[in-house]
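Have a look at the structure below, then the notes.
One chain of protein is taken out of this complex; the other chains stay put.
Here is chain A:
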Amino acid sequence: MIIEANDLRKTFIAKRGRGKTEEVQAVQGIDLGVEEGEIFAALGPNGAGKTTTVRMLATFTAPTSGTARVAGFDVVKEAAKVRENIGYVSQAGGVDDNAPGLESLMLAARLSGMSRKQARIRADELLQAFSLSEIANRPAKTLSGGQKRRFALAIGLVTKPPLVFLDEPTTGLDPQNRANLWDEVRDLRAQGTSVLLTTHYLDEADALCDRLVIIDHGKIVAEGTPTELKKEVAGDVVTLRLKGIDEARELLAAQDYIKEVRAEDDVLRAYLDDGEHGLPHLLRALEERNLTLDSISLDRATLDDVFLRHTGRSLRDAA
């Protein structure tokens, strides 16, 4: 295992003015196991504790309690060893705006012990791989968000680390750049690099990762492969908007082909294994009670449904 965390906790003392302080329990006991060569995602809304968890694993923040081993080394006692074996791309990116991207790349390479020549060769490899050669000497502040993000990734990979942390790698990117970055992350897996990424996008976790944990309020609420997790909730979900939501909820819950019904504001979700065959029955039952639909849709269950099941709220609302 490249990451092994046991009961990691982090409590911050936040200043609240006039000498008052407040304890913020950002991470409240997280256990993680990431296999070598895996893309592992931590999915959760903003403020769930994903970034704090990654920062503890990357040796930036010391845990309040609990232990973690990354690449075989203890994150507190052997922080220097951990640092030699990881790449870390923070949410902010960490590309120096005032210097050309190549300068940041060269500095990172040389700090890891490479000679000027080796650093230049590695930098050229990465510039090529991320299509950055032409803009390598432009000050980073003149680059677009997507270009800067690619530089951030290149800097994180300069030492060819066996493990890379990507904290919200696609936040703020347009769909095209986002898709490109996904491809780059998949390429990492193809080369045998392990990746721990955090995201609050369901489709990102679904499309990219081999396994994931769902984090909410500093705790892991679910863990598994995307397929396993989606299987926990029934395969299909029917989303209905209608008047008389309480009556409809009771009615649908009584149908034997429906496994679970959840109401959220004016939306009703019915989970069932075989949506195509269940839908006509469902419509007939509503019609018999004279319940008029505003809208209805049938979808495959997503990780949002998993999140909803475990936290009682939709990730879209929580984020």
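Going forward, a residue touches a chain if its C-beta (ideal position, glycine included) is under 8 Å from a C-beta of that chain, and two chains touch if they have at least 3 such contacts; residues count from 1.
In this text, contacts and distances are computed from a predicted model.
A.B. asks: Can you tell which of "3-isopropylmalate dehydratase small subunit", "Cytochrome bo(3) ubiquinol oxidase subunit 3", "Homoserine O-acetyltransferase" or "Transport permease protein" UniProt lists for the chain that's not drawn?
C.D. replies: "Transport permease protein"
A.B. asks: Using the definition of touch stated at the top, determine which of A:98, A:191 or A:290 touches the missing chain.
C.D. replies: Per the contact definition at the top, the residue touching the missing chain is A:98.
A.B. asks: Could you tell which one of A:55, A:122 or A:211 touches the chain left off the display?
C.D. replies: If we include the chain that is not displayed, A:55 is the one touching it.
A.B. asks: Using the document's contact rule, name the residues of chain A that touch the chain not shown here.
C.D. replies: 12, 55, 58-62, 80, 83-84, 86, 88-99, 103, 107-108, 110-113, 152, 155-156, 159
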